[in-house]
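Only one protein chain is missing; all other protein chains are in place.
Our next item is chain A:
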Amino acid sequence: MADLKLDQIRKSYGAVDVLHGIDLDVKDGEFVVFVGPSGCGKSTLLRIIAGLEDITGGDLMIGGDVVNTKSPRDRGIAMVFQSYALYPHMTVYKNMAFGLKLANHDKSAIDQRVREAARILQLDQLLDRRPSELSGGQRQRVAIGRAIVRQPKVFLFDEPLSNLDAALRVQTRIEIAKLHQELESTIVYVTHDQVEAMTLADKIVVMNAGNVEQVGSPMQLYHHPQTRFVAGFIGSPAMNFTTVHIDAVEQGRVTVTVPGGAKAVLPFDVPAGDVGKDVELGVRPEHLSPGEQGDLSISGEVDVVEKLGDSTYLYLKLANGDRFTVRAPGHSRIKIGETVSAAAEAGASHLFDANGKAYDKLQCPAEYSADE
């Protein structure tokens, strides 16, 4: 167990900069998830922590020691790969014991650790099998077991669930969450799936184009995204965005015109100089109620209806051509072609300036806040 500290980590391949100075603190026992679209540098960052990639600049500290030039084996890490990467010619038992055996651990100690890991991961019955005789989920559990037996300071997971089918993914996700509770270990986990990030993480690091966009708890990112990118990335279905016009700014309030001409008064701290500008308004589908009037009303023609049973998603086409997704109750009878008006509370909205940066929200109601 140890903490992890990244100080201005940079990585370049030749002239191409992949990571532009990443700062991050991971506390002992924390579950941190790196999330972002493909090519954002999250896997590279994980491989740097593992020692599989050289660091171009900055310092990496595990448990207080700078490990920049240490090889993976000397860093006290264990990594679980997306492709499992099991040794195909060894049994499950040997796969887990291999690293320990080479480290000259006592035979009975190895046996004890392997059996303990097998018990936690329910692999007891499979210890004599070869990887080729296992299902995908079982293989992934063996890969996790191989990491557990090393008793590392930091666990690294590189998209471990991507190769599993949907049902197994949910199940394994829950197992990883339970494992973290049981082992209380420091975990760094990379995924492109924001649902995994939301459900597993103590702390999410949203990355974009080699930069950290925002770091925070899942609820902080959900309720208080600092950039338009984070707002659009966290949450499913994604947040709706449309351009609005700032009409007036007064003490902690801003009046905007939404597409279709309606006015709304929203609780944002907007500098007076921004009056007259076009900015971006964001509202989550689940915060919009169709057929009602509220602080913020927006209307459009329904062009797609998706019925999921417990809820129905309506896809509205707004007056300016933007699309809005609205979550309606499952029993909703709204049909394609109808014009629907949807409303949200002012506190549920988000406002972003031309650079994609969020304006500070004032007077945030409790149900739209991460504070407990």
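What we mean here is this: a residue touches a chain if its C-beta (ideal position, glycine included) is under 8 Å from a C-beta of that chain, and two chains touch if they have at least 3 such contacts; residues count from 1.
In this text, contacts and distances are computed from a predicted model.
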In UniProt, out of "ATP-binding protein", "Cell shape-determining protein MreC", "Xanthine dehydrogenase family protein subunit M" or "Carbohydrate ABC transporter membrane protein 2, CUT1 family", the chain dropped from the view is recorded as "Carbohydrate ABC transporter membrane protein 2, CUT1 family"
Give the residue, chosen from A:71, A:108, A:125 or A:181, that touches the chain omitted from the document. A:71
Which of these touches the unseen chain: A:134, A:198 or A:298? A:134
Missing-chain contact among A:14, A:64 or A:88 belongs to A:88
For the chain not shown, which residue from A:56, A:163, A:297 or A:369 touches it across the whole complex? A:163
Chain A, residues in touch with the chain not shown (by the definition above): 50-52, 71-73, 77-79, 81-89, 98-99, 102-103, 130-134, 136, 139, 143, 146, 150, 156, 163
